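For this depiction, one protein chain was excluded, whereas all remaining protein chains were kept in their positions.
The chains carry the letters A, B and C, assigned in the order they are written, with residues numbered from 1 in each.
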Amino acid sequence: MGAMKSSRLEAFSDGVLAIIITIMVLELHQPHGETFSSLWDDAHLSLLTYLLSFVYVGIYWSNHHHLFQVVPHVDGAVLWANLHLLFWLSLYPFTTGWMDETALARTPTIVFGVNLIGAAIAYWLLVTTIRRLPTSGHFDEVFGADWKGRLSIVFYAVGIGLCFVEPWLGVLPYVAVALMWLIPDRRVERWLQERDQVPTVAP
Amino acid sequence: MGAMKSSRLEAFSDGVLAIIITIMVLELHQPHGETFSSLWDDAHLSLLTYLLSFVYVGIYWSNHHHLFQVVPHVDGAVLWANLHLLFWLSLYPFTTGWMDETALARTPTIVFGVNLIGAAIAYWLLVTTIRRLPTSGHFDEVFGADWKGRLSIVFYAVGIGLCFVEPWLGVLPYVAVALMWLIPDRRVERWLQERDQVPTVAP
Amino acid sequence: MGAMKSSRLEAFSDGVLAIIITIMVLELHQPHGETFSSLWDDAHLSLLTYLLSFVYVGIYWSNHHHLFQVVPHVDGAVLWANLHLLFWLSLYPFTTGWMDETALARTPTIVFGVNLIGAAIAYWLLVTTIRRLPTSGHFDEVFGADWKGRLSIVFYAVGIGLCFVEPWLGVLPYVAVALMWLIPDRRVERWLQERDQVPTVAP
Partner (left out) sequence: MGAMKSSRLEAFSDGVLAIIITIMVLELHQPHGETFSSLWDDAHLSLLTYLLSFVYVGIYWSNHHHLFQVVPHVDGAVLWANLHLLFWLSLYPFTTGWMDETALARTPTIVFGVNLIGAAIAYWLLVTTIRRLPTSGHFDEVFGADWKGRLSIVFYAVGIGLCFVEPWLGVLPYVAVALMWLIPDRRVERWLQERDQVPTVAP
């Protein structure tokens, strides 16, 4: 199997995700006063949305990490499916910032949801592109039907719908998706353990 | 063959490209209002030029990735040819931003084209520098005459010419080059597959 | 031993730490005049807090580097404990900036201390999460009781307390922790040397 190794795709994605997750801190404007109440007034919403976006990007990094533990080789289509995912994730600082500046106004909260759903669909496309690689035979065995990925898309859609009723209601399903992904998924670790039952090169 | 390994050149380039592709999102100013029409008025051109620049940097990353799959070793000249390419690419946020702020005015659109043609020539120089390395024997076999690279330079030149007639006309050949590169190029993958016909170390 | 390798966690953390350590330079506003006195008036405090934060992030990077020399494999819990640490560290530019803008006012100096103590606790949690991995048998042997980590938390707490008396007094224990960590810790190097007594693959 002489396809391209996935190592450089991982390195580049690590770079982009590291920047996205860190760059948002530049959007945290310093409070105008020097008291706790000015910190609360000027920054509590920013800090909360920063935390939420940090968790989202963290989840994608963690999933991406698990994904490529199982996928040693990639092709040109996977490179672009991955860039497509990074594009949606790179918009997080923009959409998070707008939602935050307008204190959860309706349209920005919907646009944030569209950004979330765009990233979720891009992730699903990446998984699909990987699945059809000849070298990823173990993939289905490890990841199965990926119901979490599908459920996320449904939740985001429900959130966008709820925003039309009341913006903060829409945020609830967004947060629920983050919590769902924080529950650890041991499938990849289990598979790696079974595969390497016999230690080859003891570290 | 005791030349320097290409791995660190790849890692550094990944870092620089990851920053260039992500930093442009900082130029996306949040809309002043909180409605869809304010998003459209304040940001639709920014989002489009962001997408275009993202695709350009993505293409360079993807080509760079393919290039160094075939080139295991580098020398000092390749290091500098690579830095020269990164310099031109690092100007994208600046030239994209100017074109965007002035809503595709003539001079900024020409300057953007000059930036594109500069990067294309730098890429061609990098390929030429690699080609004359003693260790890159398979290079010609894999990449051939690189007509896509040459054609890009011609298209960019045509685009710059058309800007003197009408700026948005000049953007058309710029976009055409991006589309041309998005068509997958399977030469590298094919070559890797033939080289490694017999699986050596099953991953 | 079939767990996930720690290499990508290291690469991602390197990326995030590299950005945090460098991004703070963007907060260094240029002096308004062009004389040495304007440099002193406008930037001496910024440069000092920049240096302090650079040293803190440098210490975390150095410790992180030592830590994962001993830990070849990770699991999902370690990934999240690591992201949690990076979250606290990513707030440094924000809290440093506020403390700096207000010229060491009481509340910002306390908030900076809370940020420091948050990162210290997150580091301790990361170490604890690693310690219970089945693959990290040598860990206790190398790192022992980690008294430096515990002492740091105590020092930061004392610093926060002193801020209530006088902010600049609180900064003293903060600086003391940095100095304590700058004293070299040769445990990891010694352990590596003993482990690899017999050179395996001469580099």
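Assume contacts are C-beta pairs under 8 Å (C-beta built on N, C-alpha and C of every residue); 3 or more make two chains touch, one makes a residue touch a chain.
Just so it is clear, the model here is predicted, and its values are computed rather than measured.
Novice: So one chain is hidden, and I want to know which residue out of B:Asp42, B:Glu101 or B:Asp146 touches that hidden chain in the complete assembly.
Specialist: Selected residue, touching the omitted chain: B:Glu101.
Novice: Out of B:Leu45, B:Leu91 or B:Leu125, which touches the unshown chain?
Specialist: Selected residue, touching the omitted chain: B:Leu91.
Novice: Which of B:Ile19, B:Ala43, B:Val142 or B:Val171 touches the chain that is not shown?
Specialist: Of all options in B:Ile19, B:Ala43, B:Val142 or B:Val171, contact with the hidden chain holds for B:Ile19.
Novice: For review purposes, identify every residue of chain C that touches the missing chain, sorted by number.
Specialist: Missing-chain contacts on chain C: residues 10-11, 14-15, 17-19, 21-23, 25-26, 28, 30-31, 34-36, 39, 51, 54, 58, 61-62, 65-66, 68-69, 182, 184-186, 188-189, 192-197, 199, 202-203.
Novice: Could you list which residues of chain B touch the chain missing from the display?
Specialist: Where chain B meets the chain not shown: residues 1-4, 8-9, 11-12, 15-16, 18-20, 23, 26, 72-73, 75-77, 79-80, 83, 86-87, 90-91, 93-94, 97-98, 101-102, 105-108, 111.
Please note the rule applied: only the chains that are shown with their structure count from here on.
Novice: What is the chain whose Cα centre is as far as it gets from that of chain B?
Specialist: Following the centroid criterion, the farthest chain would be C.
Novice: What's the rotation angle, in degrees and to the nearest 5, for a C-alpha fit of chain A onto chain C?
Specialist: 90
Novice: Look at both sides of the chain A and chain B contact and report whether the same residue positions are involved, with over half shared, or different ones.
Specialist: different
Novice: Please tell me the distance, in whole Å, between the geometric centres of chain A and chain B computed from their C-alpha atoms.
Specialist: 25
Novice: Quick one: which residues in chain B touch 2 or more of the other chains?
Specialist: 15, 18
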